[in-house]
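Up next, chain A:
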Amino acid sequence: MADKIKLFVNGEEVEVESGKNLVDAVSAVGIEIPHLCYHPALGADGNCRMCLVGLEEGGPPLVPACKTPAQEGMKVLLDAEHIRKIQHDVMEFELINHPIDCPVCDQAGECKLQDYYMGYDRKDSRMTVPQVTKSKKLDFGGGVVHDQERCIVCGRCVRFLRQITKTGELGIINRTDTARVNIFPGRPIDNRYGLNVVDLCPVGAMTSSDFRFKQRVWFLKKVPSVCHGCAKGCSITIDHNREKYQDDIIYRFRPRLNQQVNGYFMCNDGRLSYRRENEGRLTQFRLGKNERDMLDVITGCNKEIAHSRKTVVLVSPDLSLEQMVSVKALAEKLGATLSGFSDGYIKTGDGDDYLISDDKAANRKGLEILGIDSSRKSFEEAMADAELLINFNNDLSLSYDESGIRSLLGDTRTIACSTHDDELTGQAHFALAISSYSEYAGTVINCDNVLQHFTKAVTKNNELPDVCAIAAELGSPLQNAGQAYAELQRAIGALSEYQPADIPAEGLNLNDSEAANVTA
Partner candidate 1 sequence: MGAKVKTIARRGSTLQERIFLIEIFKGMATTFGHFWRNLLDNSKLYVRHYPEVKPEIPVRWRGRHRLTSHEDGSVKCVACFMCQTNCPAQCIQIQAGERLDGKAEKMPVSFNIDLLECIYCGYCVEACPLDAIRMDTGIYSVTGKDRESFNMGIDDLLAKQGAFTEEDYKKGGA
Partner candidate 2 sequence: MSLLDILMIAIRVAFSAFVPLCFIAVCVWMERRGAGFIQDRSGPNRANIFGFRAAGLVQNLADAAKLIFKEDIISAHIKHKFFFVLAPIIVFFTAVVSFGVVPFADTLVINGKSYIMQGIPIDIGILWFLALAGFSVYGIILAGWSSTNKYGILGGLRSAAQVISYEIPMGLAIVSLLIVYGTVNLNEIARFQGELLFGFIPMWGAILQPLALVIFVVAAFAETNRTPFDLAEGESEIVAGFHVEYSAMKFAVFFMGEYVALFVSSAMIVTLFFGGYQIPFLATKTLITIAKPLAFVLMIGLPVGMYYFAGWIRRSNISHYPRENDPRAFEAKWYIRCFWGLIVIVELLLLAILLCQSGGDTINIFVALLQVCTFLVKVTMMLFVYIWVRWTLPRFRYDQLQKLGWQMLLPLALLNIFITSAVVVALS
């Protein structure tokens, strides 16, 4: 914990953390200093002048708050007449050449210019000369579309690509009112974090070609969640909406600030992984190739389980801890071999040292903590004489090719519980549709041993059961995710004092206590 210092804002004493600049320090106690170019992850640039504040004594009368460290006893002036005039003048300046095409701008609703106009300006334009026109709808590559007219040249995007990804595709060319952000000719944005500039852009200059015109942002319901794209488990916000007469659909993922895991950003792949939640989903329950009622299929499964002499239960490393606990309890009840074999989820060499992990499974640490064996050898040995395979959403096509799956299964009967309609569900004897991670609440542990809880975001018209419910139907003694969580609390000591809702948004770092507390 950083030291606390005391300073004065508008004459009122506030206690803030030391070692921060004024913008961050006072925003932590709820006082907003408007700023456009400053971003905590990118550092201060000081080019927008929006954050100019007055200092009452000592030092210059006007300082940019983003570049001024908070110091003991500082007397900061925010609501003085001249400060407000500066803010108003800066806003007027920014809006001189801004096209004000809010109706067609995707940023409208989460736009800094709109917010600050309403907060600090609220005046009509005094412009009488024609606005400077620039290029619109420039394809910057990497799914980024740029509008130079809307751009306020804060340079956040340029700095991001220089400081964070160190690729530096963007630059600001020309000066004064012809200054504009552009790529170097023939060198589009080409890195796996490029879409973050869309979030970084305080205005609508950077838009995502993927989200462009799909929805107005104020229609979107925003639910915090965890990305299941790889083992990093970035904190995200799921933006979803149910249009009238239609199904609840996810429109985008956005990174959610989590200093323990991903900071402010996330990778493009994870950002676009929302599509997998909308497309290719298995929504039916099938007996062989025939669509049936859920209860019919479950009854069939239960008969199959009763007849089987040797059952193998395969669990996906993407499942939440609660679901793994449920499946484990089911396997113990049935006397079945439980395996978490999922070597195919690991794409060696795909990861980097920032936010992308080699392992594309969201909860492999969970398998380890719950002591679920995931070695190839034991799985294939068990499969050799198995009569029944119950697969809980483990995508075998990642680990085996087509003939490999065929020879692995042989004449083993299969019950496939799957979120997606894939090859295995196509040939399974029983196919059961289950909900995916945007449709249930759960807990996952990422590759750095950070445990995060996420809530249910999407409610589909045709709600599917989650793995816990299916496991309970097939005979697991744990009836639902709540009971599974209670069981989980027994297995992971660090969880004993937390209910799911109490787990901090930043997640629990199990590194300190994990070794000592895991009893399973």
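We adopt the following convention: contacts are C-beta pairs under 8 Å (C-beta built on N, C-alpha and C of every residue); 3 or more make two chains touch, one makes a residue touch a chain; residues count from 1.
With respect to how the candidates were assembled, all candidates are chains of the complex that A comes from, given by their letters.
Being a predicted model, the structure only gives us computed values, none of them experimental.
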- Task: Can you tell which one of 1 or 2 makes contact with chain A in this complex?
- Result: 1
- Item | chain A to candidate 1 touching residues, read off their complex | 101-104, 108, 136-137, 212-214, 216, 218-219, 243-244
